[in-house]
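Here the complex is missing a single protein chain, while all its other protein chains stay put.
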Amino acid sequence: MTALERLARVVSWAVAAFVIIFLLTPIIVTLLVSFTSSSVYTLPPPQWSTKWFASLADKDGLWDALLLSLNLAFISTTIALVLGTTTALAVSRGRFPGREAIATFSVSPLMMPGLVVGVALLQFFRSLGINDAYFTLMLAHVVVTLPFVMRTLLAAFGSFDYTLLDAARTLGMPYGQAVLRVMVPALSPAFLTAGLFAFLASMDNYPVSIFLTDARNKTLPVKMLQYLEESPDPSIAAISSGLIMLALLALMLGSRTVGLNRMIQG
Amino acid sequence: MLATTEAEARGVVGASAGTPADSHHLVIRDIIKKYRDLTVLDTLNMAIGKGEIVSLLGPSGCGKTTLLRAIAGLTDTSAGSIKLAGREITRVAAHRRNVGVVFQSYALFPHLTVAENIAFGLKARGAPRAEIPDRVAASLRMVRMTDLADRSITALSGGQQQRVAVARALVVEPELLLLDEPFSALDRKLRETMQVELKSLLRDKGMTAIFVTHDQEEALALSNRIAVMNRGRIEQFADPVTLYEKPATGFVLEFVGLSTRVSGRVTSAADGQVQIETAYGPLQGRGKFAPGASVIAAVRPELISVARDGESGTGNAITIPLQDVMCLGSKTHLYGTARDSDLIVAEISGTAPLAQFTPGQSVALTWPSDSTLVFPAQGQ
Partner (left out) sequence: MSAEAITASVSQLAPVAKERDRFALLALPGLLYLGILFALPLLILLVKSLINAEGDLSLAGYAAFFSDPFNLSVFWRTLRVALLTTLLSLVLAYPTAFAMVRAGGWILTLMLVAMVLPLSVGVIVKAFSWSIVLRSNGIVNQALMGLGLVDEPVRLLFTETALVFGAANIFLPFMVLPIYAVVRQLDPNLSGAAATLGSGPLRTFLTVTLPLTLPGIIAGVAFVFSLAVSMYVIPSLIVGERHQNLAMMIARAFLFLRNEQLGSVIAVVLLAIATAVVFSSALLLRLVERRQR
């Protein structure tokens, strides 16, 4: 190795180390702050306490917001997985013109400003007279989650060995069944990853949701921002820590079942 | 087997009589490569003359690819020196060594066309712009790929990719060409064709080349000399005939060509001859061993005569039941029923033995004692 290559290697490790710290700092900070005894965000905390976690039980509307977000996330992810599977299958297996365009189109909402989509949907639903907040939120969240599903599934379907399906069909399975019983299990890591990213995208979504929520139907992110504006105390940090724990759990689950590296790398 | 020094016997030093090692084209001296506690290259010495084609032959993990990469400068060495055309290149960076490499996977640049791949080295070395198109064209003609000059790499077949890889490495006129199992990705028929082509190409250019291979037939077919490697050491470095007729160690015996080998114990030794007691009777061979030593007695199959039980011959003889008769077209192999890890095989040319012998029959195998090779048992 030349000196230049050695230098490049050292630099890349240094940058990577910085990046890891850089990325994990907010997480660690939030976790630490959530255990503080004071009502202000000072670090290190004067004393450790779990009182902010306890205070969550009394937080007005938190539970409802959490339930609503979970509900929206689960259902919209499921719908997105179904729609995504059929579309990704069509794009990767079909021979009709415009496949690439459909693929690009189905992933494009990811790159569109969420706020703009929210505004457009708000006006759209209003002009159609659809006013039910839950219903509109659900429809919107599928639009949020579907591109995440498409992105993962398009890649996975593209590298799938379709001769497996042919083998199943020569053994007597109709096409639909072959897909369900051969392809889906074989691609389960991809489905898991797709579902995970979609779920998180829905749970985390603010820009689209803010326009469609009403007084009674507030999603968790909307509610949290509200808390931040009204009473910015470490209880927010406690909620965040709860979400971090959930995320860690999901990652651990993923690493046990599918393997962490495989999961993230698709 | 008599030898004045082990190094000479292994053919490592003095490729041609009277030539001091240093004037060779490539000289490798005491190369050691360690990965933490693991010694991958263990004090290697080798000298190659200009225009020679040499193979590094050995099982996977023997260090042959590591040695190749060390010569190319792609891997650092822990100790030792490498001299190419009189120039010390041990600490020289790979891009300044002028050593060409053809990788096992060809390593063609996927974002460049065939012609651009070949031009890459010329541009990197600052060849005059005006010259490049002609040299690339000549190179394409040499490997008969002129029509595919503007093709993308990914559209080529395995054989075509290999030809581009060779052309790319040769166009910059390196001092030495290294090839890492260049034919392993090709099917048999193509392999043979490419081997012949490549050999004549290298001859025409007078190029010094080192192949890495695990296929002894390939090594035997292509090289002037073969370095048989095992566990980071060169067991023997000699021409194919010497390797076959006078293997330096039991490993070389087994790795190069087929042989009968039986284990036994030395009963007496005198004047370079030993008597060995085996499960099949006493045998005589050449070697220097102390009585009681565990040895392997071996002989090349074509030197064994096979006769029906009862008929006798001179030299070493064993009588055993025949296990199998295998016809291989131009020759027939007769396998005797052997014990443990012994192998007893005789080779007779032609297909006559098929009619003469049947499995189960008791046969007498005889061969000259002088042709019997004796090696220490185990841990060679």
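In order of appearance the chains are A and B, and numbering begins at 1 in each one.
Note that a residue touches a chain if its C-beta (ideal position, glycine included) is under 8 Å from a C-beta of that chain, and two chains touch if they have at least 3 such contacts.
Since the model is a prediction, treat every value here as computed from it, not as a measurement.
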Of B:S23, B:S157 or B:S294, the residue that touches the missing chain is B:S157
Had the left-out chain been drawn, it would touch chain A at residues 2, 4-5, 8-9, 11-13, 15-16, 18-20, 22-27, 29-30, 33, 41-43, 83-84, 86-87, 89-91, 93-96, 102, 104-106, 108-117, 119-124, 127, 139-140, 142-143, 146, 150, 162, 166, 196-197, 200, 203-204, 206-207, 210-211, 221, 224-225, 228, 236-237, 240, 243-244, 246-248, 250-251, 255, 260-261, 264-266
Residues of chain B touching the missing chain are 69, 72-74, 93-101, 103, 105, 107-111, 120-121, 124-125, 152, 154, 157-158, 168-169, 172
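Note that in this section only the chains that are shown with their structure count from here on.
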Distance between the CA centroids of chain A and chain B (whole Å) is 57
